[in-house]
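Sending over a structure as structure tokens; questions will come in a sec.
What follows is part of the complex, with its chains left where they were.
Chain lettering (A and B) follows the sequence in which the chains are written, and residue indices restart at 1 in each chain.
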Amino acid sequence: MTKIDKDGDGAGGQESPAGGEDFLNPTPMLDELEKGPWPSFVRGLKEMARRTEKTMLRGVLDQLEYSYQTKTGYWQGGMVSVLGYGGGIISRRSMLQDRFPEAAEFHTLRVQPSPGLHYNTKMLRDLCDSWERHGSGLIALHGQTGDVMLQGIEEARVQDCFDEINQNGWDLGGAGAAMRTGVSCVGPARCEHACYDTLRLHQAVLSHFAGEVHRPQYNYKFKFKFSGCPNDCSNGIFRSDLAVIGMWRDAILVDEEAMAAWISKNGLDFLVNNVINRCPSRALSLAEGRLVIDNGNCVHCMHCINVMTEALSPGRERGLAILLGGKNTLKVGAMGCTMIVPFFRLEGQEDIDRFIALSETIIEWWNSNGFDHERIGETIERLGLKQFLAGVGLPATPAMVSRPRSNPYYKSEY
Amino acid sequence: MAMKREWQTVESGPHDYKDALHPVVQKNYGKWQYHQMPRPGVLKHVAQGGDVLYTVRAGTPRQDSVDLIRRICDIADKYCDGFLRFTVRNNVELMTPDEAKVAAIIKALTEIGLPVGGVGPCVTSVHHTQGWLHCDIPATDASGVVKSIMDSLYDDFVKWRLPSKVRISTSCCAINCGGQADIAIVVKHTRPPRINHEKIGRICELPKVVARCPVAAIRPMVVDGRQSLTVDQQKCMYCGACFGACPVMEINHPEHSKFGIWVGGKNSNARSKPSLGCLVAQNLPNNPPRWPEVNEVVGRILGAYRSEGRPWERLGEWIERVGWSHFFKSTDLLFTEDMIDNYRHARMTFNQSAQVRFPQRHER
């Protein structure tokens, strides 16, 4: 096995079984990350490596230490898959196989989480057992797209591992030019602001698109994120192609009693300075020491409801807003989702079906009009929101823009 | 292998969540009334019917060992009827209707080394990415940066010492899988990809690579008889998009990577519209294993926000109120010409007005 950096301070050694020779090689730089109050991933890795004596973990630690020393990454991508699927696994092979043979393979299974990231211990224990059996034992909870990332397995073990967890109700998530894993906020399970059932919709939509998740066939990636209200706790607007944001369209519900209590507790100044004066559309005002809401001018930012959660809640007429085209930096620079459908009622199954049908129309438009490696937000920017709306049959409304155009450069009929 | 396999894949999608919900959650599903924050790290949700649910939140390394996950499960079994959840920011949440158990849960989590906090006006766990541990284009190691930052910000996680929520993200290349945040710590490759002319023709679809470049910096070229590509060193701004299409566009480099810090990113719609982070520090060294220079700048930014921000005012909202010039002064950061946008919509970021602030005598 490869030994490196003999002159390391061997901090890692300290945890070695007293007397006995340490299973791990010295990783002086990594060991620096065992210090300090925040939980250390290095300590976790080393502890597990020593217990399980998995050589893959040792090899990965060695290569990572080397990356720290040389400031370079040494993984290269490839293709690894399970029967019938084309994605869901990020293949990693070491570029330094001769130097770190134990790190030769380190593939990752992206596993779809349960909506809202809710678990019972049995689900997780079974998953841990399967993963310790077939893989490295290293799990990311969760990846930024929401996947449970089972990190570190050899290609030979992949199918068996998948079959085992699949029998426990787990399925792979997305990778490549495919529908991606979704994220939903905790929603109605534990949040008073939820305007629709984020968990149910997440489950329904991602199950419907399971085939597109497993077999890449899009121009590029497509992500759903489900937030129960405009606080957007799932970061849908900047981090998904289609953000589903809870919305209401009648008046904010006011509990007068709770309101009075809140005001006497927090004081009038706090009400004026931190609630009324922070309303983005100045829809709040003060009248005889009470808060008055001009609901027609409320832009549903959530602020007053957030601050006075005991006294205020979203109205009774609840549903969701659909925003489209968010993504991060690559190529064109980050862009946020654009408001496309301000209010969509979501109560029964038929509403869910309507939602899915609309999503499909949108994705079909993108697939037939977009370029390779072009996110839908880029396609809309290139072809124009007008062309998109015509393509999917949605009406243009002022809600879609912060202001109408300020240049005359469009084609009128003649 | 597919031969002796009798299991038939079920394309089930997300794992079913029904039996993952605590009974109190099931009962009050969609019926929550309001919440309170009895103490740092703890949420108290009250349902219309009067039911109460306490949530204890704790930070994790995100890159978890099965050992750690099993320990967390032990606690959930002991105090939470076998239920738990994780947050979108890699924190774990243990819930119980029984106020008495809250202290015990906090104690148990602390014992296994997990800090309780991240709720309310404080720093919460960092959105981070793969880095040297797993990705193929990382210029640094995300987990290591996060560990270093959070060691310094530990008190800001477990205590309430800030005007409002502070979201931090860190990413190991400009692609920024970590996303927008109040403070985004993003490393950047700082030189154009180098091409191995022998390999590229064999491994990559050259036209696809050419098409991938947002600034049309890639042109076909023949190198000793072989079809290859060339990169216009003037145009290329090291975005790495071509590497995604072709690993031979070698963007990784031991020397040429630097950190930048972006502030004012905001995802919520509360008060101000969602906003992108803006570059306020650049060319910080990529200095493992502890990245002290990056750490120091983050501390300075938080310090200024801590003393000047108002309740509920997010970092970017504070800056909008006091002005960018003041921000650079009070954080002692240097505004450079590279911080003036020069990309597609640069014009829209220019100050097309006479509205400007001047420090007053006593401030100068």
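The working rule: contacts are C-beta pairs under 8 Å (C-beta built on N, C-alpha and C of every residue); 3 or more make two chains touch, one makes a residue touch a chain.
Since we're looking at a predicted model, the values are computed, not measured.
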Chain composition of the complete assembly in this structure file
A x2, B x2
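Here, only the chains that are shown with their structure count from here on.
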Distance in whole angstrom between the CA centres of chain A and chain B is 11
List of chain B residues in touch with chain A within their complex
1-2, 5, 7, 9-17, 19-21, 25, 29-30, 32-36, 45, 53, 55, 59-70, 73, 76-77, 82-88, 90, 92, 95, 113-115, 127, 129, 131-141, 143-144, 147-148, 150-151, 154, 174-180, 208, 211-212, 214, 239-241, 244-245, 247, 252-255, 257, 265, 267-274, 276, 286, 288-290, 310-312, 343-345
